[in-house]
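Report on the following structure.
Apart from one protein chain that is not included, each protein chain of the complex appears where it belongs.
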Amino acid sequence: MNTTSNSSSFHRPIASDCQPGQRFYVRVLRQDGPRKRRYWQRFALEYEADMNCISVLQRIAENPRTDDGRDVAPVAWECNCLEEVCGACTMLINGWVRQACTALVAQLLQDRPGEIELRPMTKFPVLRDLVVDRSRIFAILEKILAWVPVDSYYDLGPGPRQSQEAQQMAYLYSKCMSCGCCLEACPQFLKIELEYREGETPEAYNARLRTANMRAYIGSHAIAQVELFNSNPIGAMNATERLDALVAEGGIQVCGNSQNCVRVCPKGIPLTTAIARAGRAATRHIFRKWFDR
Amino acid sequence: MQRPDPASIFGRYEFLVRRLHSLIGLLPVGAFLFIHFVTNFSILDGPATFQMRVDQIHSLGPITLPVVEWSCILLPIVAHALIGLIIVARGKRNLLYYRYARNFRYTFQRWTGVVAFAFIAWHVFDTRGWIQESWWVAHVTHPLGGGTFDAARAAATATASVQASGWVAAAYLVGVLACVYHLANGVWTMGITWGAWTSPAAQRWATMLCAAVGLGLAVMGLGALWGMATTVIR
Partner (left out) sequence: MAKPSVMIVGGGLAGMAAAMKLAELDCEVAVMSLTPLKRSHSACAQGGINSVNNLTRQLGDNEGKHFEDTVYGGDFLQHQPPVKEMADWAPRIINLMDRLGVTFNRTPEGFRDQRRFGGTLYRRTAFAGATTGQQLLYALDEQVRRWEVAGKLRKFEDWDFLGPILDEQGRLRGCVGQDMITMRIRAFPADALILAVGGCGLLFGRSTNSMACNGSAASRAFQAGARYANGEFVQVHPTAIPGADKLRLISESARGEGGRIWVPRKPQDPRPPTRIPENQRYYFLEERYPQYGNLLPRDIATREIFKVCLTEGLSVETDRMCVYLDVTALPREVLDQKLAGILEIYERFQGADPRVTPMKIFPAVHYSMGGLWCDFEANAAGGLNVGSPRNQHTNVPGIFAIGECDYQFHGANRLGANSLVACLFSGLTVAPGVVAYSDNLPGGDARDQTAALYDRATAKYQAEYKALLARPDGGPNPYRLHTELGQLMTRIATVVRHNAELADGYGKICAMEEKARACSLADHGEWANQNVVFLRALQDMFPLAKTIVKGALARDECRGAHYKPEFEMPAVEATDPAERRRQAEAWCERFADNNRRWLKSTVAAWSSDGEPQISYEEVDTRLVRPRPRLYGVVGGDVIEQVWKERERTAKAKAEAVPSASERGPG
């Protein structure tokens, strides 16, 4: 399977012109809470061997003082595995959406000497600083029934046999870590940020948010998941339901084929292949629905 | 099991509307563009040939022709354009950050769509005055200088409208190229949307195919334009 990921551009060899102790700046776009004012702050740091954007943020947390000497609250950010497999630390680094853990300082400074710019993702509501609320991604997975509906968890023997080819394709789709890079770069995927209405209960607000999430575009990650589960021998048994979700409001039709998603996907998932295949399945599905019932 | 929430009214038909939009871009709108270019290209064979082509079209008759024009050309174009404008409004272009060729094509598809719509609106008004009803012709078309095309004197009136000024010729150049790009790239995205070409390799081949189609159309369109701009009718 050929993928058009450009992930190789992440790891070019580093020219070793970054010396330990070398000074550089980090500009962070900060926001104290949802819908609050945004502001920039700049921090001065010293280069350490093997430094990535996580260690940059760790150093800032240790010593939250701006380059003009003001003590400020430490920058809030999200991370967990630090080896690009959990998807937590996704943010905009020098304007580009990616994981902070694989963003090596030496490479960033090579591309843009002197300064690194960190911003939160723009397609999700900011909770604080670089932390955004990506629960919408998981809500979308609910919408498209992204699971294999087994009868029970009792021992019912082995799963269905599969060809190596089918497994290889499924594995590619199954590496999706729901980081949101594809959605950030997608010109068709727009931010949803609701405000509490006067006297609204949290339940009512959540219901409203859910409706908004369910109606808006699902994005290419979810289209690939539809392909994944519809190609699974057991998952295929409720393929129709998933295809219904795929052609519902906010479904595959919203895709505008800019194909940015496949370029920014850190896992090299063949998202655009999934979109085209799902498009074909949707075409067949809709014809069957209208003319074959 | 909790089901996805019911969609909004537009949302319920969103898939249908978008697929229809994709389809009518090719049929009939794209097909019409091709026929239109072929007809106008014939000006290079001389005014008489062009007149013959126009006469062929008009041989449909005074009742049939408007019905065909409205149902197969005007309404589909308007529908395609209006849905297209909604699509443009619902996207947030980001070419500045993600400078990929495909993203450029995505963005350009939207620009050319808007430009082509504006151009076609002007072009149809200028040549046909939009509506052929007598009150409209007397109170809108003629005072604004539209409706210059006369099927009986096809070559003379068509060339005259292109040759009205350098600005008009330039507008035609931009308009024709916008239409051509929009159609050729539209065919490419259509192939993905409907699932004709799926793998990256197939999509690269399709890109070349659509580029060839676009190039052919551009030659036709620019040839026609050149003919209109240079043919002198005595």
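Order of writing sets the chain letters: A and B. Residues in each chain are counted from 1.
Methods note: a contact is a pair of C-beta atoms (placed from the backbone, for glycine too) under 8 Å apart; a residue touches a chain by one contact, two chains touch by 3 or more.
All of these numbers come straight from a predicted model, not from anything done at the bench.
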Report task. Sort through A:82, A:190, A:212 or A:286 and give me the one touching the missing partner chain. Result -> A:82
Query raised in the report: Which residues does chain A use to touch the chain missing from this display?
Result: 10-14, 32-33, 48-52, 54-55, 58, 61-64, 71, 73-74, 76, 79-88, 101-102, 104, 106-107, 127-128, 131, 134, 138, 141-142, 145-150, 152-153, 155-159, 161-164, 166-167, 170-171, 174-175, 177-178, 228-229, 232, 234-235
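To be clear about the criterion, only the chains that are shown with their structure count from here on.
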Report summary line: In whole angstrom, the CA-centroid distance of chain A from chain B equals 37
Query raised in the report: Which residues, counting only chain B, touch chain A once they are in their complex?
Result: 4-5, 7-8, 10-12, 14-15, 18-19, 87, 90-94, 97-98, 100, 102-103, 105-107, 109, 188-189, 192-201, 203
Query raised in the report: Which bits of chain A are touching chain B when the two form their complex?
Result: 2-4, 95-96, 143, 185, 187-188, 190, 210-211, 214-215, 245, 247-260, 263-264, 270, 272-273, 275-284, 286
